[in-house]
Structures are given as C-alpha cells and as structure tokens.
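This report concerns only the one structure given below.
Note that one protein chain is taken out, while the other chains of the complex remain in position.
Up next is subunit A:
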Amino acid sequence: MSLNDEQFIHYSRQILLPELGEYGQTALMSAHVAIVGIGGLGNLCAQYLAAAGVGRLTLIDGDSVEVSNLPRQLIFAARDSGKNKAKVCADKLRAVYADCDLIAADCFIDNANASLLLKDASLVLDCSDNFETRQLINLCCVRDSIPSVIASAVHFSGQLLTVDLVRYPQGGCYHCLFPCELKVSQRCSTTGVLGPMVGVMASMQALQAIKHIAKITPNAGELLRFDGLSMVTRHATLARDPSCAVCHTKVKERTDESN
C-alpha cells in the first residue's frame, strides 16, 4: 500500500514525525483494529484511530446508548438513545473518515462468537467495562496470537497495559497480572467516573495502539497506573506468570518453535 498525494497532505502532521513517517502511516492504513466495548474508552479510541487513518476498524458492542453515557461518550447525542452503540459510532465515523473501513458488530463478545469477531484483526483494544469480558478478550487474543492494548478507568483510577506474547513474551498476559479469581470492587455504574478521566486513559490507549502498529518504541511489558486525583502516574514492569493458566502453553509453544 502506498499513499496518494491527497493522503500525504491529509496525514502530513503525522508523517512529519520521524518516528512514524511514511512507513508508520502505511502501517496504520494496512491495520485492522478490533475495539471491544464502544463506551467511554471505545468511542474515543475509535475516533482517534479512524482519524489517524487506520484502514479497518471493527467496533463491537451489544449495548445501547443511554443519556447517562453522554457526559463521557462524546460521539453520542441524546437522539441516539436506545440505538446500538457500535452501529451509531460506525455510522458517524464512516461519514467523516473515508479512508477507514468501519464494521459494526451489534453484539456482546462471548465464548462462541469471539474468534469470528476478532478474525483478521491485527490488534485488539480492550475497552470493555467488566472483569469477566476482559478475561475472555485476553483468552481469545492469547489463543489467536493477537496483541492487545488494554485500558480501564473507574473513579479516579486508570490502568493501561499492552500484551504482545510475540514481541514481548516475558511480560506475560492480562491473566498473569490479574488472575481470574481476583475480586473487583468498583464499577463505573456504581462508583462513578468523570469524562476527562476516561478521556485520559482512552487517549493513552489510542496512542499506544498507534505506536504498536507503527512499531514505535517497545511498549509491551509495562503497566501504567494513573491517579486522576493526584495526577501521579506509576509504571511497573510486567512479569509473566510461569504457571499462567492462559498463556503458559502458548509461550511454551512459541519457545519450542524457535528452538
């Protein structure tokens, strides 16, 4: 894939970045990103990635727009209430970003449909809103060898990590950090969250996604935690759980293959 003159001008401010350049822009245009959850994180990530020139976006969400979503899910309006989030978001982005092929899946991801929904995706963005779905997305991504950028936000806390068992197997997967038996105490619907808090995490998630696609600096293998009250960011190096029920076999397979 090469850029035409019009695209070169359109994306000139991105191409101007020596870290991205024409190579990175072409990589974005060849990428297929699946976004699971078109809520606070997902609708912003979808906008950023479509605007950046990502070639194909699959938006997955079975939920409908509610007025209580509007303070942080900025692509939706009151007149969208009751309509499917993935479809509304895809329709609105399709009207603005001609370079992006938008696919809407108006269903929740589950064990039965996950492989089909994520088929051919080169990257998955976990923008979901509950722990069980996050575990399922991780399981499918590890199984199908798809890297994932995972973000979350509740109250004034945000977390961000990238899982890529090919580029960075020593960082492990989501389950190595947060095993499925972990208890979750807070949810947006019961604890509350501010629009910009979700926006900060969504912006960082979209930035990580673009960097991952364009192969700018290794960003897998690190956990970032953001506290929106103190504005403090903490970093930690991720570590693979050698007995992880999800990625242990996959990493072993890859190690055996390369030996």
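Keep in mind that, in the parts below, a contact is a pair of C-beta atoms (placed from the backbone, for glycine too) under 8 Å apart; a residue touches a chain by one contact, two chains touch by 3 or more; residues count from 1.
Keep this in mind: contacts and distances are computed from a predicted model.
J.: Under which of the names "Ferrous iron transport protein B", "Thiamine biosynthesis protein ThiS", "Acetolactate synthase" or "ABC transporter permease" is the non-displayed chain listed in UniProt?
T.: The UniProt record for the chain left out of view names it "Thiamine biosynthesis protein ThiS".
J.: Of the residues A:28, A:54, A:104 or A:153, I need the one that contacts the missing chain.
T.: Counting the whole complex, the residue in contact with the absent chain is A:153.
J.: Going by the contact rule already stated, which one of A:41, A:54, A:141 or A:214 would touch the omitted chain in the full complex?
T.: Missing-chain contact among the listed residues: A:41.
J.: Looking beyond the chains shown, say which of A:48, A:108 or A:178 touches the absent one.
T.: Only one of A:48, A:108 or A:178 touches the chain omitted from view, namely A:178.
J.: Would you indicate which residue among A:80, A:106 or A:129 is in contact with the undisplayed chain?
T.: That would be A:129, which touches the missing chain.
J.: With the missing chain put back, which residues of subunit A would touch it? List them for me.
T.: Counting over the whole complex, subunit A touches the hidden chain at residues 37, 39-42, 126-131, 134, 151-154, 157-159, 172, 176-179, 181-188, 191, 193, 198, 201, 223, 225, 234-244.
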